[in-house]
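Supplied in structure tokens, the structure appears directly below.
Note that this complex is displayed minus one protein chain, with the remaining chains in position.
For reference, chains read A, B and C in written order, and residue numbers begin at 1 within each chain.
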Amino acid sequence: MSKRNFAAVIFFAIVAVFLVFGALMMHPFGEFNEDNYPEMDEYIIDNTQNETGADNGVTAVVFDYRGFDTLGEATVLFTAVAGVIILFRRLKK
Amino acid sequence: MSGMSRIVKTVTNVAFPIVMIYGLYVIAHGHLTPGGGFQGGAVVASGLAMLLVAYGSVWTMGKIKEKQLSVLESIGAFGFIGLAFLGILMVYLYSGLQGNFFNNFLINQDIFPIFNELGRGFGNINTAGVIPLMNFAVGLKVIAGLFAIVLVMAYATRLKGVKQK
Amino acid sequence: MIYNIPYIAVVALILIGLYAIIFKRNLIKIVIGITLIESGVNLFLITLAFKQDSIAPIYRGSGSRIMSLPVPHALTLTSIVIGVAVLALMLSLIIHIYKHYKTLDASKIGREKE
Partner (left out) sequence: MNIIDDLILHSPALIVAIPLLGAFLTPLISKINDKMRNIFVIFIVLLTSAIVLLLANDIYAVCGKIHTYVFGGSSPVTQGGFAIRILFEVDGLNIFMALIATILAIVGVIYSWAFMKENTGLDKYYTLYLLMIAGMFGMILTGDMFNFFVFLEITSIASCALIAFWTNKGKAVDAGFKYIVVSATGALFILFAIAILYGQYNALNMAVLASKIEFSFLDNIALVVLVSGLAMKAGIVPMHMWLPDAYGRAPASVTLILVGVTQASLYGALRMIFTVYGDSLSTTLNQIGDINIELNLILGIFIVALALLTIFIGVLMALKENNFKRMIAFAAVAEIGYMILAIGAALTTIFSAAETDIGTGAMALKGGIFHILNDALDVGLLFLVAGAVYYATKETSLNRLGGLARNMKYTTIFFLIGLLAVSGMPPMNGFASKLIIYESTYQVNPILSIIAILCSILLLAVFVKVFHSAFLGPKQPKFDDVKEVPKSMLLAMGIIACIIIFIGLFPDIVVNNIVQPAVNAITDNSNYISNVIGGI
């Protein structure tokens, strides 16, 4: 094993140990109580019909509450298209 | 990649309209049922990609160029950001309301009563103000964008020298 | 600890992806590694959205009012689209690299003298 590989293995092991410990410390799957009450999401669920008029809560979040993220997301796709086209363009005029 | 066999082409011909309709349905009902502009756009784009696989990239490139797709995508993106900009102008439209970028300017107003409806779980399509319009803009953008990516990559990696059937 | 199994799955996905990125030399495998990390993170976001006995956050005429959290769904949607964009660009670059060097071995590309 080369030196570089050795360092990589140690790095990998450290990351693995910390992530597994982190996973064990998360709040139990699917359980919410007073400590981690999801106030932001509950607000959205309660008010989505009145504030945005949409029945679909996820679409309400995507296009209204976090609309600017969606603009960014659309831009990412636009960027990728421009990037792919620029990479496969003709090089000579 | 040139075209595939006749069986594939026939099946594609049958399946293509269904995929289109389903994708457009998902886009149009984005604010009512699971889905939206991105998901429906991806469905339509995958239908177009199926066409690309069946008929080959050279044939498809003859029908539509990536430049045209790029213009379509620009129009979709412009529609989306334009609807967002209209939120700012809301303050001039309805007196007394302070609007911001991305305001849902069609909801809670009384100038266009038809769009004013709130969702109450009945599945009315004219609910949610500006969201369906944004869904359409994003849908157009995603269709053109994803198909442009697939088309350009397929055309660039085509086998040269193979005659098209 | 049985309730933490989804998180363990997330960690496993991320670690497999990281392993591919660090130790593999084939460019396609590196790309697969990145996609795996991305799936892990997306799975994590979706895991955070789940609430027991809940339905998807979509109102119908009637039905349960206990809904899973909508924000992580929206974040995952964004993250998936971003993933597609990154993937498209990476694959295009790989096509170009293969055209230039006729190999996908990371240790053999970009070493020529100018």
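The definition used in the following text is that a residue touches a chain if its C-beta (ideal position, glycine included) is under 8 Å from a C-beta of that chain, and two chains touch if they have at least 3 such contacts.
Since the model is a prediction, treat every value here as computed from it, not as a measurement.
Asker: Give me the visible chains that the unshown chain touches, in label order.
Answerer: A, B, C
Asker: Hey, which of B:S74, B:N124 or B:T157 is the one touching the hidden chain?
Answerer: In the complete complex, the chain left out is touched by residue B:S74.
Asker: What subunit C residues would touch the chain not displayed?
Answerer: Contact residues on subunit C toward the absent chain are 14, 21, 27, 30, 34, 37-38, 40-41, 44-45, 48, 71-72, 75, 78-79, 82, 85-86, 89-90, 93-94, 96-97, 100-101, 109-110, 112, 114.
Asker: Even though one chain is hidden, which residues of subunit A still touch it in the full complex?
Answerer: Given the touch definition above, subunit A has residues 18-19, 21-22, 25-27, 36-41, 43-44, 64-69, 71-73, 75-76, 78-80, 82-87, 89-93 touching the missing chain.
Asker: Using the document's contact rule, name the residues of subunit B that touch the chain not shown here.
Answerer: Per the touch rule, subunit B residues meeting the hidden chain are 70-71, 74-75, 77-78, 81, 84-85, 87-88, 91, 98, 100-104.
As a working rule, only the chains that are shown with their structure count from here on.
Asker: Please set out, as single numbers or ranges, the residues of subunit A touching at least two other chains.
Answerer: In subunit A, 49, 55-56, 58, 60, 62, 70, 73, 77, 80, 84, 88 touch at least two other chains.
Asker: By residue number and range, which residues of subunit B touch two or more other chains?
Answerer: Within subunit B, the residues that touch at least two other chains are 32-34, 36, 38, 119-121, 146, 149, 153, 156.
Asker: In the complex of these two chains, what residues of subunit C are touching subunit A?
Answerer: It comes out as residues 1, 3-8, 10-11, 14-15, 18-19, 22-23, 47, 50-52, 56-60, 67, 69-71, 73-75, 77-78, 81-82, 84-86, 88-89, 92-93, 96.
Asker: For the complex, give me every residue of subunit C touching subunit B.
Answerer: Where subunit C meets subunit B, its residues are 56, 58-62, 77, 81, 84, 88, 91-92, 95.
Asker: Where on subunit A does subunit C make contact in their complex?
Answerer: 5, 8, 11-12, 15-16, 19-20, 22-24, 26, 28-32, 38, 40-41, 44-45, 48-49, 55-58, 60-62, 65-66, 69-70, 72-73, 76-77, 79-80, 83-84, 87-88
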